[in-house]
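In this view, the complex is presented without one of its protein chains, the others remaining in place.
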Amino acid sequence: MKREVPLFITGAIGLFMILSFFVPHHWVSVPADFLQACAVIVVAFGYVLGGANVLRVNLEGISRRERGWGYKIVLVVSLLGTVAIGIADGLRHNGSFPVEGTPSKWIYDNLYATMSGTMFALLAFFIASAAFRAFRIRTFDAGLLAVAALIVMLGRVPVGDVATSWLPEWLRLGTLQQWIMDVPQNASKRAILIGAALGVMATGLRVILGIERSYLGGED
Amino acid sequence: MTRRAPRRAARVVCATVLVLAWFAGGAPSARAQERFVIVPDSTAAATPAPPPPAPASFAPPTGLLVHDVPNDGGRALELTWSPSVDDVPGHGRVTGYYIERAPSPGGPWSAVDSTLARSSQYVDGSVLRDVDYYYRVSAFGDGEVAPARSITGPVRATSQWFNATRASVLAFMLLFFTFVLYFTASAQAGRKPFVRRIAGVDAIEEAIGRATEMGRPVLFVPGISDIDELQTVAGLVILENVAKVTARYETPIRVPVTYPIPFTIAEEMVRSGYLNAGRADQYDPDSVRFISPEQFAYVAAVTGMMLRDKPAAHIFMGSFFAESLLLAETGFSTGAIQVAGTANVHQLPFFVVACDYTLIGEELFAASAYLSGEPRLVGGLKGADLIKVVIIIVVVVGSALETFGLHGLTQWLATQ
Partner (left out) sequence: MWLATWLSNLDRRWLFLVMGVLVLEPLLFPLSLPLRVTPPVHGFAAAIDSVPAGSTVLMSCDYDPASIPELVPMTRTAFRHLLSRRCKIVITCLWSGGPGLVDSVTSEVAREFPDRRYGVDWVNLGYKSGNEAVMVLMGQGIRNVFPRDFRGNAVATLPIMRSVRDYTSFPLLVNISAGYPGTKEWVQQVQARFHLPMVAGVTAVSAPEFYPYLQSHQLRGMLGGMAGAAEYEVARGEKGTASKGMDAQSLGHLFVALCIVVGNVVSFLQRRRS
């Protein structure tokens, strides 16, 4: 039963949700809406599992004095502190979070927002190093890719139009860039999207019908 | 018939009875509708009730028609009318229309909503299913109201059993499922189709071998999306195969995960991989770690793992976003061999540039079938390829038809 019951549930609910896309009748749409709402609740409860794992792994590392255990203390204290402050602020403000002037808002503005922005900003530097190190033109196709990349990169910013303002309108980088985005890029993107969507459907079908069952674990 | 067959049959019967009981006892009815879904708000009075009627200097609207909105679950009625003859742009006498509704021709009438001048259509989504309603539409402006000359009804919103506008999607879906199931069965019967070599998948075992030689672990990143993203499912299936190989080579594996549900499944996959390799005792429960659903907190943790633990092989399989280049470039700086696969086309350029091998788009979904070599999985690939041929034919034929002004195929393919 350990594998059959989950397989049956997966198959039944999967097929039912597919059915709900084609059958608008309330006998189908109402339970489908209920299942959607259930999914939201299950996902929310899943965070409890994740939080428990973070604490377990890091507390074990601290107790065993593993390499970098000092940082693990910072992590655990930050996690527990942020959760405690968030709960306290949430209770004080009727579940609203984060509210202007509260410690939660301070953490959000001065720690979370700044650290997220910093990590995202690293991309600019990494793109430069990747472009210098790895973007090699070894074949005709790669050369075509490089030319298109240069046109789009420079055409998307004002400097491209300024540099080619002396050329006829249709030859300027901005116009060429727009054509590349509208025509060849669009066509190839559609093809990849269709292929990926079919891959998603095939995988979904395999999971729903129980053909793919490795996610259940255990021996085959 | 084997001894297990009766038990299996009993399980199927129990499950079927449970499902039927659910439909019979808990199936959607007017009662269940209240249980499953908070009652739709039919009490909204979006606008104040119309002022007492005064003799109006403009004509009311005419020709009110009300019909059930098709292809829905009985949630809406559509009203159309001819605007007042005095509703002319620039003259400003008519500023809008009141829509009123009643359960009987004699009332009581309640205001449903109001629309702006020049409008001639409204969808009332606050109706109850299978209940008769009567409607009237009045024009208003400058403190005057031109009451409706007639009432339209009774009309009721009903559920339809099939959304006819999605017939084309159904046709393609059934065709696709037929192909996949046919070739799956065909492969299981012994006619396994040819699958071209996918260099990135072949490189996975090479990467793990290199990590074993160097005595360093393997890092597997199953994407940063939750389990509802099928790329995550595909990545986790590949993880089981990777775990099997690392178990065989006795190489440690590290799997940082973003969300709780993929985390539990990843644990199962790794444990299952070690079990299938006959090395269940070597499974390390700490090899799979929940990090954070927050994108950049996750990538900070994973890049930290790369720089401290220095895994010799990085395998990125799943759904990635802005963090893909951060992961790939940091991984490159440590000298690791990197294999990536994603169907997020906007991240493919970063992986192609920074990784040694990249699986593009549906190669990620094919990888699990390719790695396992199981006929039933490989057969499905051929089904997907065949439906692509059908789509290409439809695109070519459709383009030709559109060029000659024949729109039938395009209209049939358009969905709602």
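Every chain is named by a letter (A and B) in the order it is written, and numbering of its residues begins at 1.
Keep this in mind: a contact is a pair of C-beta atoms (placed from the backbone, for glycine too) under 8 Å apart; a residue touches a chain by one contact, two chains touch by 3 or more.
These figures come from a predicted structure and were not determined experimentally.
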Contacts of the hidden chain among displayed chains: A, B
Selected from A:Val74, A:Ala88 or A:Val157 as touching the chain missing from the view: A:Val157
Hidden partner chain, touching residue among A:Thr10, A:Thr82 or A:Ser129: A:Ser129
Touch with the omitted chain, as defined above, among B:Val85, B:Val123, B:Ala189 or B:Leu307: B:Val123
Touch list for subunit A against the chain that is not drawn: 33, 36-37, 39-40, 43-44, 93-100, 105, 108-109, 112-114, 116-117, 119-120, 124-125, 127-129, 131-133, 135-137, 146, 149-150, 153-154, 156-159, 161-162, 174, 178, 181-182, 185-186, 189-190, 193
Residues belonging to subunit B that touch the chain removed from view: 37-38, 40-41, 44-47, 75-76, 113, 116, 123, 125-126, 225-226, 228-229, 293-296, 319, 321-322, 333, 345-347, 415-416
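Throughout what follows, only the chains that are shown with their structure count from here on.
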Inter-chain centre distance, subunit A versus subunit B - centres from mean C-alpha coordinates, in Å: 15
Contacting residues of subunit A [partner subunit B, same complex]: 1, 4-5, 8, 12, 18, 21-31, 33-34, 39, 43, 46-50, 53-54, 57, 60, 67-68, 115-116, 119-120, 122-123, 126-127, 129-131, 133-135, 189, 192-196, 198-207, 209, 211-212, 214-220
Residues of subunit B touching subunit A in the complex: 8, 11, 15, 19, 27-28, 32-33, 36-37, 71-74, 129, 159-163, 166, 169-170, 173, 176-177, 180-181, 184, 226, 228, 230-231, 233-234, 236-237, 240, 259-261, 263-265, 268-269, 271-272, 275-276, 286, 289-297, 299-300, 308, 322-323, 325-326, 328-329, 332, 343, 345, 350, 353-354, 360-362, 364-366, 368, 376-377, 380-381, 383-384, 387-388, 391
